[in-house]
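Note that one protein chain of the assembly has been removed; the remaining protein chains are unaltered in position.
Which chain is which? They are A and B, in the order written, and residues in each are numbered from 1.
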Amino acid sequence: MLTLIELVGIFFFAVSGSLMAARRGFDMLGSAFLGGVTGLGGGVVRDLILNQSPATFAHPVYFLPPVLAALCVYAFTPAVQKLHRLVQIFDAAGLGLFCMTGTMKALENDVNPVTAVLLGVITGVGGGMLRDVISNVTPDLFNPRDVYALPAILGATATAFAWHFDVLNIAVGTGIAGLTFVLRLASIRFGWSVPLAAGHWHRQPNIPNHGDGPRRNF
Amino acid sequence: MLTLIELVGIFFFAVSGSLMAARRGFDMLGSAFLGGVTGLGGGVVRDLILNQSPATFAHPVYFLPPVLAALCVYAFTPAVQKLHRLVQIFDAAGLGLFCMTGTMKALENDVNPVTAVLLGVITGVGGGMLRDVISNVTPDLFNPRDVYALPAILGATATAFAWHFDVLNIAVGTGIAGLTFVLRLASIRFGWSVPLAAGHWHRQPNIPNHGDGPRRNF
Partner (left out) sequence: MLTLIELVGIFFFAVSGSLMAARRGFDMLGSAFLGGVTGLGGGVVRDLILNQSPATFAHPVYFLPPVLAALCVYAFTPAVQKLHRLVQIFDAAGLGLFCMTGTMKALENDVNPVTAVLLGVITGVGGGMLRDVISNVTPDLFNPRDVYALPAILGATATAFAWHFDVLNIAVGTGIAGLTFVLRLASIRFGWSVPLAAGHWHRQPNIPNHGDGPRRNF
């Protein structure tokens, strides 16, 4: 059951990776690879830091969602782009699930709570960051107008508290993942933003960035 | 013997890293570093995922080819660039060798066949991808007009099948590496291409990408 939800979460993360590949003019194999990195990368980084062999590589089934995502994007590119809102909703569900399960996995490995929260957040947001770094675009994670990391931090922190007070069960875990999901959707719906890194630069005019063109000329 | 071939493969991968450093206006030390990442990076990522200390760091001899490559590119830049075709041929030989040995090393560590193929491919193509990501250019691996990953996938898959049916010996391994090598050269010779990630975008005009200028102004 949890594995099924996980696979669905990986699939929707992978769709965002394959859409990036489409937007940047990459090929089909790059699309599957980028989808895999987006869907599985956060968990792999977490497991490497926990000094474990990444769980992803233990079962071939985890590689199925990225392949499916690449095929879907290939077959229905315009439709998938129109379903942007739907992808965002499922991506938010994946974020909620992964930051909760990532924190749990870290806590099960006896790390300190601060590290567990950080590893939970990395599990949730790491794949998307790797997607952007590999695609040679600036990570959307740092976009002050897109509140993505904050719900993950809150969800991971709530998980660590529930674990500490020994009240983490399926119901509480589902509640935390749901809360993260709702917070993420609310941030999109109401246009929340995070303060800039530079407190005094708010009024500086934006300079166009030529680095992230929509399409790559090979 | 195998180590010698490996060192030659690392050297030619490293040449492509040092040529990238030359093209981007990096310094000598960056050239050696980028050569090392290109030649050794794929194997290091494979070993990290296998939760082993990277084999590369066990013998200082592995660091010799990148240093030699950086010196060659420094001393004979125009000549090395004219030998572009020769570099491609040796790079193809390295690709054939590394995707075969990478898959074998993964299988020796008792991973499932799908993961072994993936790790074999990563051993072959990972170094070049890291080279491009670190140099801040879009990975050439995703270029639909340059068929690079496909021969590696076929070579790694053939290795896994040969292993499964217990027929993998030196002759078969050499044959698989040779087949990968020939496929890669054929793809260059005949201009093969891989379908785009976006199936319906074929006719969209290319927009020039300003992100990957030939030379960096520090």
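Here, a residue touches a chain if its C-beta (ideal position, glycine included) is under 8 Å from a C-beta of that chain, and two chains touch if they have at least 3 such contacts.
Quick caveat: nothing in here was measured; it's all calculated off a predicted structure.
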item	value
Selected from A:L7, A:I49 or A:A186 as touching the chain missing from the view	A:I49
Contact residue for the chain not shown (choose from A:V8, A:V61, A:L83 or A:A149)	A:A149
Which of A:V61, A:V133, A:V172 or A:I188 contacts the chain that the document leaves out	A:V133
Contacts of subunit B with the absent chain, listed as residue ranges	18, 21-31, 33-34, 44, 48, 51-54, 57-60, 63, 70, 73-75, 77-78, 133-136, 210-218
Sites on subunit A contacted by the missing partner chain, in the whole complex	48-51, 111-115, 118-119, 129, 132-133, 136-146, 149-150, 153, 193-201, 204, 206-212
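Here, only the chains that are shown with their structure count from here on.
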item	value
Computed distance of Cα centres, subunit B from subunit A, in Å	28
